[in-house]
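Take this structure first; my questions come after.
The complex appears here minus one protein chain, its other protein chains still in place.
A, B and C are the chain letters, set down in written order, and residue numbers restart from 1 in every chain.
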Amino acid sequence: MTAERSDFQAERGYSADKAAYQRRLRRIEGQIRGIARMVDEDTYCIDILTQVSAATKALQAVAIGLLDDHLGHCVRSAVAEGGADAEVKLREASEAIARLAGRSSGRTGARAD
Amino acid sequence: MTAERSDFQAERGYSADKAAYQRRLRRIEGQIRGIARMVDEDTYCIDILTQVSAATKALQAVAIGLLDDHLGHCVRSAVAEGGADAEVKLREASEAIARLAGRSSGRTGARAD
Amino acid sequence: MTAERSDFQAERGYSADKAAYQRRLRRIEGQIRGIARMVDEDTYCIDILTQVSAATKALQAVAIGLLDDHLGHCVRSAVAEGGADAEVKLREASEAIARLAGRSSGRTGARAD
Partner (left out) sequence: MTAERSDFQAERGYSADKAAYQRRLRRIEGQIRGIARMVDEDTYCIDILTQVSAATKALQAVAIGLLDDHLGHCVRSAVAEGGADAEVKLREASEAIARLAGRSSGRTGARAD
C-alpha cells in the first residue's frame, strides 16, 4: 500500500512491457491450473513437483523483471528529482529485494550485531 | 516422466490431502489472476511485487508439502519393499529437492571436486 | 539436537565422502575470508556481491549433497528396519528440506487452509 497507489494514469516501470507481462502471467496461471489437474488425475508426485518448480521459476523471473523495470524507471526518476521520495523508493526497493530472496528486510542488517 | 505415470488408480503420497491441495492451488491461481489485473490497472510496481512474493511463497509451500507426502508414502514403501525401485525413488527425491532449492541435482555434489 | 548425537563411532550418510566434504568446506571458508578481505580493501560492492553469491551457492550445494547422502543411508535404513525411528527420520528430513528451501516446516502445510 503506497501513496502512489491512487495515482491517476500512472506511468509505471513496466508500462512498456505490459503486454509481455500479461502473457507471461497468463501462461503461469495456465501452469497452476495444469498442476491442479495433475493432482486431480493422481499424477505421480515427482512429475507434479517438476511443474511446481517450473511455475515458481517463471514467477520469480517475473518478479526480477518487474524489479528491474522499477529500478530503471521509478527509482531512477525519484533519485534524479531528489527529495524525500528518493529515500522512500530506495527503502521500498530494498525491502522488495529481501522478500524476493526469501528474507525479510535487509536494511537494518548491518546493524544487527 | 516416469514409469509410474501410467499407473491406473494410483494411490499417491498426497491422496489423503487431495482436496486441500486443490483448494491451495485454486487460491494461487486466483493470486496470479489478481497480479495480471494489477498490471492491467497500472498498479504501483512494489505492490505487485508484494503479491508476486506471496504467490511464490504459497507455491513453494505446496512443493514442500508434496515432497513431504512423497517421502512419507512413496519413497517409504519403495524402501520398505527394497529392490531397484527404492534406488530410483531416492534419486528422484534428491533431484526434486535440488530443484526446489533452486539448484540442479546434488547427487554428484560430493564428487564435484 | 537429536538422540543420535551421542552415537559412538557413528556411521553417517556422508562418511564415504567425508574428505570431499572437508575440502569443499575449507574452500568455502577461504571464500568467506576472501570476502572479508575485499570489504577491508574497499572493493567495489558488486564484485563483493558476486563472491557472496558464489559462496552461498557452494554452501547450498553442500547442503543438498548432505541431504542426499542422508536420505540414501540414514533414512533408508531406518525405513528398512521399520519402527518409530523411520517416522522421526522422515519428519526430520522434511524439516531440513523446508529450511533448505528457505521456509519453515512443510509437514503441516497441506492442512494449513
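Note that contacts are C-beta pairs under 8 Å (C-beta built on N, C-alpha and C of every residue); 3 or more make two chains touch, one makes a residue touch a chain.
Everything quoted here is computed from the prediction, not taken from an experiment.
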Hidden partner chain, touching residue among C:16, C:39 or C:80: C:39
Where the missing chain touches subunit C, by residue: 1-2, 4-5, 7, 9-15, 18, 21-22, 25-26, 28-29, 32-33, 35-36, 39-40, 42-50, 52-53, 55-56, 59-60, 62-63, 66-67, 69-70, 74, 92-93, 96, 99-100
Contacts of subunit A with the absent chain, listed as residue ranges: 14, 17, 20-21, 23-24, 27, 57, 60-65, 67-69, 71-72, 75-76, 79-80, 82, 86, 90, 93-94, 97-98, 100-103, 106-107, 109-113
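Everything that follows uses one rule, which is that only the chains that are shown with their structure count from here on.
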Inter-centroid spacing, subunit C versus subunit A (mean Cα positions, whole Å): 28
Numbers and ranges of subunit B residues touching at least 2 other chains: 14, 21, 60, 62-63, 67, 69, 93, 100
